[in-house]
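Yeah, one chain of the complex is gone here, protein chain that is, but the others are all in their spots.
Letters are used for the chains, namely A, B and C, taken in the order the chains are written, and counting of residues starts over at 1 for each.
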Amino acid sequence: MKFFSDNTATACPEMLAAIAAANRGPARAYGDDEWTLRLDAAFSEHFGTAVRAFAVTTGTAANSLALATLSPPYGAIFAHHEAHIAVDECGAPGFFSGGAQLALLPGEHGRLDADTVGTALENHPRHLHSVQPAALSLTQATELGTVYRPAEVARLAGLAHRAGLKVHMDGARFANALTFLGCHPGDLTWRAGVDVLSFGATKNGALTAEAVVFFDPECVRDFELRRKRAGHLLSKSRYVAAQLLAYLETGVWKRNAERTNALARRIGAAAGATLLHPVEANEVFVRLGVARRQALRAAGFDFYDWGAEAAGEVRLVVSWDQPEADVQALCAALARL
Amino acid sequence: MKFFSDNTATACPEMLAAIAAANRGPARAYGDDEWTLRLDAAFSEHFGTAVRAFAVTTGTAANSLALATLSPPYGAIFAHHEAHIAVDECGAPGFFSGGAQLALLPGEHGRLDADTVGTALENHPRHLHSVQPAALSLTQATELGTVYRPAEVARLAGLAHRAGLKVHMDGARFANALTFLGCHPGDLTWRAGVDVLSFGATKNGALTAEAVVFFDPECVRDFELRRKRAGHLLSKSRYVAAQLLAYLETGVWKRNAERTNALARRIGAAAGATLLHPVEANEVFVRLGVARRQALRAAGFDFYDWGAEAAGEVRLVVSWDQPEADVQALCAALARL
Amino acid sequence: MKFFSDNTATACPEMLAAIAAANRGPARAYGDDEWTLRLDAAFSEHFGTAVRAFAVTTGTAANSLALATLSPPYGAIFAHHEAHIAVDECGAPGFFSGGAQLALLPGEHGRLDADTVGTALENHPRHLHSVQPAALSLTQATELGTVYRPAEVARLAGLAHRAGLKVHMDGARFANALTFLGCHPGDLTWRAGVDVLSFGATKNGALTAEAVVFFDPECVRDFELRRKRAGHLLSKSRYVAAQLLAYLETGVWKRNAERTNALARRIGAAAGATLLHPVEANEVFVRLGVARRQALRAAGFDFYDWGAEAAGEVRLVVSWDQPEADVQALCAALARL
Partner (left out) sequence: MKFFSDNTATACPEMLAAIAAANRGPARAYGDDEWTLRLDAAFSEHFGTAVRAFAVTTGTAANSLALATLSPPYGAIFAHHEAHIAVDECGAPGFFSGGAQLALLPGEHGRLDADTVGTALENHPRHLHSVQPAALSLTQATELGTVYRPAEVARLAGLAHRAGLKVHMDGARFANALTFLGCHPGDLTWRAGVDVLSFGATKNGALTAEAVVFFDPECVRDFELRRKRAGHLLSKSRYVAAQLLAYLETGVWKRNAERTNALARRIGAAAGATLLHPVEANEVFVRLGVARRQALRAAGFDFYDWGAEAAGEVRLVVSWDQPEADVQALCAALARL
């Protein structure tokens, strides 16, 4: 039973159906097809405001292309030290931006707090000898499966804006965060001050589809050129666009996120005192210790270790297509341990 | 009736079937799935030698990632002045390599010849004030729908190697070239001295699938890190890998290329004296003049102009799913004009 | 007798005197010293308008830092195909800009003409698949020792501005051009539409001192950060600034340029029919043929070959400290040949 990652999942049927439906007749290449041309409207509808939305195929591309439009080569990008852009993208922000530097900050449960960010922005030098504060990147849901409340996003974005930075949100698991909070997508983004969002769908049921959503159109032309130049403008764009449209329009984003959030909560409850972070999305982090971790593996569960080897901490991720029986078995096993 | 580009086509049924077949159960992310792990063997079988093959989603990514492994930031990449990397990728080679410069050369019918390349390599300075010759990039089939013979590739690659350069082949339409020549894939690549190949499938029936094929394993680790860093390592890699496997293993590469080559030849024959370049792949270039061009459009044919506006030149591309009736109608219309 | 380059010359006494005079007491580092702080005023006085001026130590740094402020990474920089930025700086513009591409144009006697530039700008695509026209770079005096007239600069700059490009001037030999024309420095620059100038002094008597002069302050902050980041902000900036101040304020720029221009004209006259380009600065290009070239070397003259080996063309450069006897001897030798 596999709890490795939501990346190991299949694509949900709505995605394959959308691809099959788009597979009719010729369509203009490089995004001038009817599916891609509908993205702006579909995302504007979803977010309750006029946005520009662009399809890409990976979260790394979404994050780094977005950040490269916000930061000059001599910029500093503030982020949590466990952020995906810091530890899992092989330095992609530095590549796409031409050398911008990450300014990494601590924060409990994977979340940045206003004190830490405020102090960091205040103390960061602005003279010529230093990289220049350019962007704040928030991960929603965070790498530790927790979720920023709208007021927290607004407070952090406010600090960033007042200091002259733009705000990026890495929403690889945006649907999980949104579902957990039960709020409007706009409340978590543009109403709270987010300038550009990496909107993930792949981890929540798509084959391979992510969007970059601009709430501020200023950087759009720059983005489009950078995307092309980075090989992320697809010639047959319709197949990714169709996935994104189906993701939004069939409500699969919500259905899948509700399911994985609920299953993760059950695991969290079963984990009891070993739980490391509140379960607010589809990830559960527990400290088992080395022996119990080994016992869990021996019982047929697959997952990644997390943090230092000796601590015996693990990450358990629920995928949209996770059999409920897997979760039941896992809960039982955790209760036994 | 659309003759814009082979990028406007649908995906062929084998591709959707392959994706559906791969959509079963969990699979390790980021290329550790069974489909991706079979790429090396499948491409080694195809090319008749041990190769390393990697999936990406665009030709720009394939070309630029390959070139970035061959050229230092201060390198010069020699290519035809109409090459896709020179005119259609928004400077991608410069981005991926950290600033390598293109050294663009002329050549009849889109092909570089040995005299031009030999002279250019000989005359290019090697001192510190100049970018350093690093790679030769050949497009097969060329941007003008012509094809290098194996002996031509071997001669050009020999010149490059003797001068210390590596050889890249942009094979966005490799299947068309191969089918036209009727030779073994190895004859056009490693036996002729090609070091790395951008192997295209998207233009010939895939949804979105390209491969980078290394005949020399030396650059593979560098490539893998650059690919990840550029956001071109897919988390759900299986869906692209499955396309590439089906493309090779069902023979769809050959079937589609044979069809489009044959249809293009018919158009070429109908074009008669207006034909600009030999028709050796699925593209036909004709000089109609402005009036006849307009007449052809008025008759219901869509296509791109080529070259300077006033010359009245056009490009006609046959897609794998082009209705035969389109081609018949086009031939008739060309004959009438 | 050496006619290699004006880079082989010594520094003139005014420069060493300026350095010695600046070598008194502590001074704030990184350009906050009294000499550097006077640069804006001194260059504003020279150019007859308010400018911002910055010291660097090489022409490559001046050119590339200036161009990087004018061109995005996906920009195209239009220049003569023999421009120093194209052939003598190891791809520096690509490095500093993050991958901008040079669009190289022909032009008689090293000069671009309005027809060529106008056509190139008109034909350059603006769509996403192409690098975007960003800057026009003019070399004054050109690499072939010729000089643009103010009206020519104005016409070219007008074309560039109307097409949305900024205008850079590589003035490594600006003093020679200015002296040849006898016009006001403003006539050749801001009044003619130049946005930023690489102002050379090293070739004309300085130890090592170049300036970047902004006629439009918009890019200045970007420039300052790029300069620091590239290691071109000197900690003991005063010693370069003092050279630039002395260069302008003692009139040494004019005295040296008048001398070298006059001596070059004498050589040009002696060259007679072998002269390849009008002599308008301190460089003379002659076609001797291989035999006479060898004879000239045998007679004790050192110089660089130019162009293809077999043509027997040479470049003869007069330095500010060139003994007049060298020139007399050279004229005599040329007359004899």
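The definition used in the following text is that contacts are C-beta pairs under 8 Å (C-beta built on N, C-alpha and C of every residue); 3 or more make two chains touch, one makes a residue touch a chain.
Model, not experiment: these values are computed from the prediction.
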Options A:Pro73, A:Gly171 or A:Gly268, residue touching the unrepresented chain: A:Pro73
Option from C:Thr57, C:Gln101, C:Thr179 or C:Asn282 whose C-beta touches the chain left out: C:Thr57
Candidates A:Ala42, A:Leu65 or A:Val131 - the one touching the absent chain: A:Val131
Subunit B, residues in touch with the chain not shown (by the definition above): 30, 72-74, 98-99, 128-129, 132, 222, 224-226, 228-229, 233
In subunit A, positions touching the absent partner: 73-74, 76, 87-91, 94-95, 97-102, 123, 125, 128-131, 308
Residues of subunit C (touch criterion as defined above) contacting the omitted chain: 2, 4-5, 7-11, 16, 19-20, 23-30, 56-62, 64-65, 89-92, 95, 202-203, 207-208, 225, 228-236, 239-240, 319, 321
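In the analysis below, only the chains that are shown with their structure count from here on.
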Farthest chain (mean CA position) relative to subunit A: C
Distance between chain centroids, defined by C-alpha means - subunit A, subunit B (Å): 34
Between subunit A and subunit C, centroid-to-centroid distance (C-alpha), Å: 50
Where subunit B and subunit C are represented by their mean Cα positions, the distance between them in whole Å: 41
Two or more partner chains touched - positions in subunit A: 30, 225, 228-229, 233
